[in-house]
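A single protein chain has been removed from this complex, and every other one stays in its place.
Each chain carries a letter (A, B and C) given by its place in the written order, and its residues are counted from 1.
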Amino acid sequence: MTVETRVRRASWVSALQRQGAAVALVLVVVVAWIGFPRFGSPDNLRDIALQSSFLAIIALGMTFVIITGGIDLSVGSVYALGGVLAAYGSQWGFLAALLLPLVVCGLIGLVNGLLVARTGMAPFIVTLATLLFARGLLLAITSEGATTYRVDDGSPFLELGRGTVLGFGYPVFVALALCAAGGVLLRRTAFGRSVFAVGGAEHSALLMGLPVARTKVLVYVMSGLLSGLAGALTASYLQSGVTVIGVGLELDAIAAVVIGGTLLTGGMGTVLGTVIGVALRTVIQNVINQVGTLDSNYQSVVSGAFLLVVVVLQRSLAKSPDRR
Amino acid sequence: RESQTAAGGSAGPAASAAATRSAGPGCSREQLGYPRIDVKDAVIGFSQSEKEANPFRTAETASIRDEAAKLGVPEDKLLVTNAQSDLNKQVGDIKSLLDRGAQLLVVAPLNSDGLQPALDAARAKKVPVITIDRKVNSEPCADYLTFIGSDFVEQGKRAAEAMAEVTGGAGKVAILLGSSGNNVTTDRTKGFKDNLPAGLEVVAEQTGEFDRSKGQAVMEQLIQSNPDITAVYAENDEMGIGAVTALRAAGRNPGQDVKIVSVDGTRNAVQLVADGAYNAVIESNPRFGPLAFQTLQDFADGKAIPETVIISDDQYDGSNAAAKLGNAY
Amino acid sequence: MTALALDRRRAARWLQEYGVYVAVAALLLFNVAFTANFLSVGNFRTQLVQAAPVCIVALGMALVIGTEGVDLSVGAVMALSAALVPLYLGYGPLPAVAIALAAGLLAGAFNGVLVAHLGIQPIVATLALLVGGRGLALVIADGQLVQVHDPTFLWLGTGDVLGVPVSVLAAGVFAAVVALLVSRTTFGRQVVAIGGNRAASTLAGLPVKRTLVGVYAICAVLAAVAGVLSTARLSASDPADVGLLMELSAITAVVVGGTPLTGGRVRVLGTVTGALLMQLVAATLIKHDLPYSSAQMAQAAIIVGAVYVARERSSR
């Protein structure tokens, strides 16, 4: 085999291996399209897009965090907190509804970032603590969950979550825009490069003079901000600051990111992969609903099995080119 | 406000489901401009909120399915989804039920707030929505047709009354709260505390998250730090049963030296009442099937539907538990 | 360098090593001073009994973390074992328990194969079972909570041996066994070696894959044990709720106990103490009737504080 064909084959294989999730997504979509007449209906597709958008925004932040070799378990709680704060803030108008959650959630992200970057504590445990803290804070400001803040009917803030273009909700466009920006940020800026470097070899990044601590702090702040924003969008969409949402959402986000081919050990990953991972999760959920007769307990068995299949598939795709 | 003794009289499998109260002005099909859809011929969607892993949810889903079968609704015309405790999923579920052609919707909301987009979607398609077991904070007869369910504040109040009775109106009460942030918890707490006689003092309120083992663990702690507790109000049966186990392990005699009152009406709890280890259970009736389908049919028939249909909740205590054990779910 | 700075550094190192024990002692003192009826045998018994399941699961978790892994499926495995118990209780308590533990073994081996042989990252590999395992347990149990009446089986939850509750005794025995395993056996040394440097361990001819599968199997079996004990204590099999969020409690106990998440080190006594610390924190908050919101925030602060003190400092 000549060097050239080897290189060509290598890039073909690596393209496929990175797209393990895409392959799965295409498969599932094709099967669903054929198997369920309602799956392909515009309404259903719009629902899937809208459903995906909130998780996509959170998973975007998670992607950055995971590429630096960290993890953010607090996103679910922060998301819920962001929603409550947005609904609470909406009584003073659009800007307050948006800024209040962003400021508070950004601050929580900042605390995560500072604790991780400056004290060398494990991100897992730091963000586990903020998971508890954000949920506690949420309960405290809603008098143990007894108060639910609603967004008033006339509030301009409502438009953010409920407005549509071509039938697609605004959150879909917000998520797409953010993911596009996130992709550029990750691939094409110095900050993005140092995100990869920090995750790939932290010590080296430090010796190379990269701003390791600042990079880490920033990704956690981003994750906090994005979770807060997703919460605000949700509050607008649901027209209230619901206190019971976001439980276990961190695992969904992590699963989506990992399914999308981002290495949990850091140093590798793409935003596109994450978007595919999120879409895959929503589509599978939708298909389970289309089946309709599945016992609710079987549903989680199926989800777990699916997660497993995708990850194993991806892994075996990734493994084979090793033995060129 | 009109009052009505409706529906379930003949339909409910259990005597406790028989009586209902309803309130609010009527809401008719003409008023809304919805098409006439007979229950028997309709595609019906049911959105369940949580896994059918506790007796209440099991009984609730079963009641819907059983009644549909009884009315001759073919199996493929009853669409059922389960939101697995995820509110966003429930919104999606309801929308997907609509996409799949549901013409009538029965929804067991996961939460009182947050279903607005789903309700809007139903309204846009002129699909009537009945919410069961939990009221949503939206406009009745606009966002949704009606609510059928218990009055949780009322349940708390009845628990307080039962508590007053079994304790003789004096003592120290510990409350095992439900999950935080859940409005069932909020209402059952409010109803209870607002109606507690002065002689009964609440010495501790801790969440047992509607879970038996958490209820047990919390009770074990409380009995150590407050040995003088004489009564326990558990916001569901599971926690109450956990408390019984904890009290027994601590050498107490539940039902005698520590009185226990809880809400739900599950078989296990009622059995304990019959055995004397428990004092009272306020029922939270899950058998919505007959009432829900009757209401939908009434709506199709053009009758005015009240904005709230209160399903009647029974009560079990030492005097009737053994006899009514068959009604418990 | 001033003597003061030196002293401070020594103090910091000392705290890093013994921080958990100090924290437990401090919390005990606080409770003795400010909590009514704290100093009673019954109370200590309660705390120990409640800490026992977390402690048992955390012991297995510590081994997994020692290999630079993590096992998110422990709660689901508890549910699986709890779901199986009542199904086989008809054949007697021994077969029922054996089957529950065998299920744990199977689940752990499954995790281990995913991690060791397929090379899937531990968080994801065990996430699959976390998502699916509880569902499976509910399917097995038909979604129902089942009351358990077998007195021999219930003895596991309520009985004593020489005045020590069975579950506490079990936790103690397992702690001793794991401590011996880690410090005195080839297996234990291989566990830390693999966590310390997997490539080097492979080249040193250690049975890396076998050890990893073994570690995940042990962890899951311990989780199954915890599931059985919890079922006995509750006198009901409750697959929907047993072990919910156990993975986080166990990981917290391990990390608070001073075992780094980066692997290569296992602190058994620290882990046990970590479990006790988290138990005491929860108990203190309940006993002082703090609302849930404040309790959660306080817990967050305590976790951060404990881990901050025990963290590995980099010298520069």
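We take it that contacts are C-beta pairs under 8 Å (C-beta built on N, C-alpha and C of every residue); 3 or more make two chains touch, one makes a residue touch a chain.
In the analysis below, contacts and distances are computed from a predicted model.
Per its UniProt entry, the chain excluded from the display bears the name "Sugar ABC transporter ATP-binding protein", taken from "Phenylacetic acid degradation protein", "Sugar ABC transporter ATP-binding protein", "Lauroyl acyltransferase" or "Hydrogenase expression/formation protein HypE". All shown chains touched by the missing chain in the whole complex, by label: A, C.
The omitted chain makes contact with just one of the residues C:69, C:227, C:243 or C:264: C:264.
The chain that is not drawn here is touched, among residues C:31, C:167 or C:201, by C:201.
Against the chain not displayed here, chain C makes contact via residues 1, 9, 13, 184-187, 189-190, 192-193, 195-197, 199-207, 264-265, 315-316. Although one chain is hidden here, its contacts on chain A can still be listed: residues 6-7, 184, 187-190, 192-194, 196-197, 200-201, 203-211, 267-268, 323-324.
By our rule, only the chains that are shown with their structure count from here on.
Placing every chain at the mean of its C-alpha atoms, the farthest one from chain A is found to be B. Chains A-C form the pair joined by the most contacting C-beta pairs. Mean C-alpha positions place chain A and chain B at a centre distance of 35 Å.
Averaged C-alpha coordinates give centres for chain A and chain C that are 29 Å from one another.
For chain A, residues touching at least two other chains, in rising order: 138-139, 144, 295-297, 299-300.
Looking at chain C, one finds that residues 138, 143, 291-293 touch two or more other chains.
Listing the residues of chain B that touch chain C in their complex gives 51-55, 58, 177, 180, 203-207, 211-214, 216-218, 220-222, 224-227, 238, 241-242, 245, 249-250, 268. On the chain A side of its complex with chain C, the touching residues are 71, 115, 119-122, 124-126, 128-133, 135-140, 144, 251, 254-255, 258, 263-265, 295-305, 307-308, 311-312, 315-316, 319.
Partner chain A is touched in their complex by these residues of chain B: 48, 51-53, 79-82, 84-89, 91-93, 95-96, 98-101, 110-117, 120, 137, 179-183, 185-186, 190.
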